[in-house]
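Only a single protein chain was left out; the remaining protein chains are all shown in position.
Chain lettering (A and B) follows the sequence in which the chains are written, and residue indices restart at 1 in each chain.
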Amino acid sequence: MFDSMLQYLWLIPIFPLLGFLINGGFGLWMVRQSGRRPAKPFVATVACGSVFLSFLVSVGCFLELLKMNASQRLIEQTVFTWISGLAIQTSSGELANLNINWGVQLDPLSAVMILVVTGIGFLIHVYSIGYMSEEDGFYRFFAYLNLFMFMMLTLVLADNFLMMFVGWEGVGLCSYLLIGYYTEKRSAGDAAKKAFVVNRVGDFAFILGMMLIFTSFGSLDLTEVMEKVAWMFPTPESSWGVLSWIALLLFVGATGKSAQVPLYVWLPDAMEGPTPVSALIHAATMVTAGVYMVARSSAIYSRAPEVLLIVAAVGIFTALMAGSIALFQQDIKRVLAYSTVSQLGYMFAALGVGAVAAGVFHLMTHAFFKALLFLGSGSVIMALHHEQDMRNMGGLRTYLPITCSTMWIATFAIAGVPGLSGFFSKDEILWRSFSNPNGHMLIWFVGIIVAGMTAFYMMRMMFLTFHGKERMSKEVAHHVSESPWVMTFPLILLAIGSAFVGYLGLPAWLGSNRFEHFLEPVFRTTYHPPIEGHHGHEIEILITVISVSLAGIGIYLAYYFFLKNTDKPALLLEKFRGIHTVISNKYYVDEAYDLLFVGEGKGVWRLFGVKNWGRFLSAFDSNVIDGAVNGSATITRISAWISGQADIHIVDRLVNLIAEIAQLLSSVFRWLHTGLFQRFALAFVVGLICIISLYLYLGV
Amino acid sequence: MDVFFFYTLAAILVVFAVLTVTAANPVRSAVYLVSALVAVAGLFVLLKAEFLGAVQILVYVGGIMVLFLFVIMLVNVREVERQRKVGPQWKTALILGVVLSAELIFFIVQGTASLDTKLAGQGIVVQDHTQNTESVGRVLYQTYLLPFEIASVLLLVAIVGAVVLAKKEL
Partner (left out) sequence: MITITHYLILSTLVFSIGVVGVLTRRNIIIIFMSIELMLNAVNINLIAFSSYFQNLNGQVFAIFVITVAAAEAAVGLGILISLFRNKETVNVDQIDLMRG
């Protein structure tokens, strides 16, 4: 059945795994033996080569997929059986076997994902050769990066929820390892821990959702579950039921992984890691895992309208909040981080209004231009010798031409300038949030506000970094030069992608949306609400014009404040000092979390006599829960003792009583069995008397 | 006269019977039994069965009791004296004996009230003016000849058996 490329589907995650094992294992062994690190060319070749092989296989499989009939575009392969046949009872009472295979599934959605992950991943690997060239832990970096690729590819290619979760956890782990790459920086280690712990909160909800899926539908296999959902729930749930719970729990997991409110706080801090890490993990791939997972489970989400509303609301609210914070950030990477959170919010808003294909499309375009932006900023940072504060930049256009021009393309893309990829994807989302049956005017309205803000802060970033007066010190300015070609080449490729990949998803009034069409078979099991009324192309064009004009306003304002009148911002700051302080302190969310969950014995925790929420929970666990468990154990012991006593005194006594009765009855006869004949004679006489008495009784 | 003799002989019989049963020494017990048997013989005579009275003395006392005494002599008396005389169930036996006798007496008293003594015409009638011995002899050799002969065979068997049993080596 499978020919040529498709049978190598399972190798796609394996190549990076091999790269990790070779680089990591060999490197570790070498360091132990000789104290020297493996040669950088060797490490680079292995790492980039493995990802490139994965990319080639992905392209091959994608082409095979295109050859197939649209409705048949679903290939599932099982590599080996991990857990087999653990029978667990489902909520409907029947016994279901927990069969978990390490399997890969290729359909249009996962094809898009693997192309994005391996393609952009490969470019970032190449870029990292240049960026990390000064580092001692070169091999370690690439080993972790390859491990991350393996985990991410497992996630997107998984054919069941548990394998997806393995990848989910794995990318979280790699995120931790890579954020904390600079082991000498205390802040990096803290940020890594923060990322992992916050992620874990989401994972907890994800696990609960998975368990609920299993007990409700008796399987964790993706296609099986989605088909069963479609079969069991022909129409969406009218009230909050099991589907809504599953959807909500999975979404909380996605919130953690994809940095939405309230679990987004780790992403800005994750900028402590090396810039390629930020590009790959925290822009293009890992953070999109949540979006991918929700898109995958669209069968469930489309049938839980209340959760859809929550998803859209959370998404657009996050977009607004993150966008507003990005306006005032001074660190170039922070701006991009909040921008990422904001754009992810867009994607979730798209999913929430039922425009799943639009959300995935934006995921793809965003991967291109956000990766480009991060890599470009990395180029800037490296050129300025690890300077990240934009207040110390400026006028770098002349020094870093390639970086500057590629980043401009990306900025225009993210701002939604017509003709570039971001325009098409963002517009699709805005149009859908306006027109879809699940859409809402408010979502659209906030969406265009956010679009305007996005344009503004991105332009601000560009103007502050590349244009205007040079604010860096003289000796730094002396050493600024363009990055080597190994870093600029990926930038150029990504720029081409940012520009042209949008043409895959043209809006209705411009032509057919090839991307949406391609993804259609994936959403076979999704519930498509009937579309009442058909909005004409005119309204769509009007919406587009409105969003473009808002973007234009944003661009102009940025230009006004940061290029033309560079002193104006400071004046406005004076007027709105209060608001500005709040927003530039990120609305004090981190401080609030610190107080509530991390805190050191302050405030409310004094009451409980514990240091913080964690300690409180731990104390609760050991005293109340363990107490209850021990209590029930004690009760069991006591009842066992009682039962034992009953056994000894009642049951054993009964048994002994029977024996005693037997003994009693037989003792009469035992007396006769001695062989002493006088007793026989006695018995005779007794019998004689009995007979005589009988005659007496009967009456003579 | 009858009454006096009867009660005397009855008293002797009962007393000596009790003594037989309760005597410690087997020899004494045997002698008491002899006395009891003589009293029985006297009762037989009182009942106008002189032949049987004589037979009783001759056979029972003269034969059987002598045999008993010989055997008692053969058995070691001294060793017997050392052991307990009466078994552990003597109280039960006594009560049973009393109960038995009480019930039987009750029956007898009730029964004989309906008896008609001196009923003639049943069995072989005793003719007046005939000797008891003669009558018994006549009956024994005429009507009950077969049992008589069998009794003699029985005695022969008993002799042979007793001799064989008592031999030291068979």
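One rule holds for everything that comes next: a contact is a pair of C-beta atoms (placed from the backbone, for glycine too) under 8 Å apart; a residue touches a chain by one contact, two chains touch by 3 or more.
Small disclaimer: the values here were computed from a predicted structure and weren't measured.
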Subunit A, residues in touch with the chain not shown (by the definition above): 673-678, 681-682, 685
Residues of subunit B (touch criterion as defined above) contacting the omitted chain: 2-3, 6, 10, 13-14, 17-18, 20-21, 23, 26, 29-30, 33, 36-37, 40, 43-44, 47-49, 51-52, 55-56, 59-60, 63-64, 67-68, 71-72, 74-75, 79-80, 83-87, 89-90, 92-94, 96-98, 100-101, 104-105, 108-109, 112, 115, 117-120, 122-126, 132, 135-136, 139-140, 144, 147, 151, 154-155, 157-159, 161-166, 168
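Keep this in mind: only the chains that are shown with their structure count from here on.
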Touch list for subunit B against partner subunit A, complex: 87, 89, 92-93, 96, 99-100, 103-104, 106-107, 110-111
Complex interface listing, subunit A residues touching subunit B: 678-679, 682, 685-686, 688-689, 692-693, 695-696, 700
